[in-house]
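Take a look at this one; I'll ask things after.
Shown here: the complex without one of its protein chains, the others still in place.
Here is chain A:
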Amino acid sequence: MFVARSIAADHKDLIHDVSYDFHGRRMATCSSDQSVKVWDKSENGEWHCTASWKTHSGSVWRVTWAHPEFGQVLASCSFDRTAAVWEEIVGESNDKQRGLSHWIKRTTLVDSRTSVTDVKFAPKHMGLMLTTCSADGVVRIYEAPDVMNLSQWSLQHEISCKLSCSCISWNPSSSRAHPAMFAVGSDDSNVTYGGKVQIYEYNENTRKYAKAETLMTVTDAVHDIAFAPNLGRSFHVLAIATKDVRIFKLVPMRKESTSTGPTKFEVQIVAQFDNHNSQVWRVSWNITSTLLASSGDDGCVRLWKANYMDNWKCTGILKGDGSPLTGSSGQPTAMSTVVGSSVQTSQNALNGMSAGSIAKLFAEQDSLNEPY
């Protein structure tokens, strides 16, 4: 892997979240400088900042895009105890020429009494629904019944998780085989308070969310949580960032026809990695759920992949220049050369290059930025 380009983010303080939109052509960044910036990617791959504005009166922790079916909509959450919804307004033509766009606030959600730690849109098949979680241990689910009027949001569910919440993740699957489901993680560090991951499921009959499962084996503070995209599987996969990286498999157990409670799950741990050798702060799946990325206290981002035998391994490490590499991983080794001097000689003869130049073919390649 290599750094293809670097973008000067120009925030005046730390960036806390960067979020790509659905098609990967726009991104939003949010910062402790209380603002959000929106960037657009041009044809040649360059990023341009098309909007930058103050969104909150405290650090902005997360920013997230709604599905483009609902238009160009962003949500942000902050230390100032609020979450907000923003919509892009199609501006004057000269604004467009100057490459600028305007975002206006559609609503502020002020129900939380403490810092709002995460904000996520529910899967689109549920309509335009926004979920927040706060340090006060409450998960709130809001709905905008009229997608053409984003200033009207109603608080549909208020779920008390008892422990301070740090992250939420919706199961993205839209299969009718199971009800809507989300997971909440708690960063409460007291291990005696039991499982720090709770799974909630929607009940059609009661029209409420009920707790379906608590992952009791996760007793340390949880900083991030992510359901994997569902690839038509009958079970669910959940990644957790805690004192290590953990991947769980949740297999729904068959319900008796008379049972009206939430689904029971068989919880299996698929993988556990402590390579960061420290707290893991973020986990996230790529689009096809074939790669999981994690970020830890060791200042590294690690990439995890399962082979066709379902064995998980670390396939790459991104490390900041300033960080020493601790934990288990060494320098790139002999895997970097496939073609050795033997074939090289014949190839050299073919195009008259000097013999003795070694082809270091794969790792550490120069960044091939220049277009051929």
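Here, a residue touches a chain if its C-beta (ideal position, glycine included) is under 8 Å from a C-beta of that chain, and two chains touch if they have at least 3 such contacts; residues count from 1.
Keep in mind that, in the parts below, contacts and distances are computed from a predicted model.
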Which of "Nuclear pore complex protein Nup85", "Amidohydrolase-related domain-containing protein", "AP-4 complex subunit epsilon-1 C-terminal domain-containing protein" or "AP-1 complex subunit gamma" matches, in UniProt, the chain that is not displayed: "Nuclear pore complex protein Nup85"
Given A:Thr29, A:Asn171 or A:Gln198, the one touching the chain that is not displayed: A:Thr29
Interface with the undisplayed chain - residues on chain A: 1-20, 22-25, 27, 29, 31-33, 58-59, 61, 68-72, 79, 88, 90, 115, 117, 124, 135, 148, 164, 166, 174, 187, 189, 221, 223, 229, 231-232, 279, 281-282, 284-288, 290-291, 293, 295-297, 299-303, 307-308, 311, 313-325, 329-335, 337-340, 342-347, 349-351, 353, 359, 361-365, 368, 370, 372
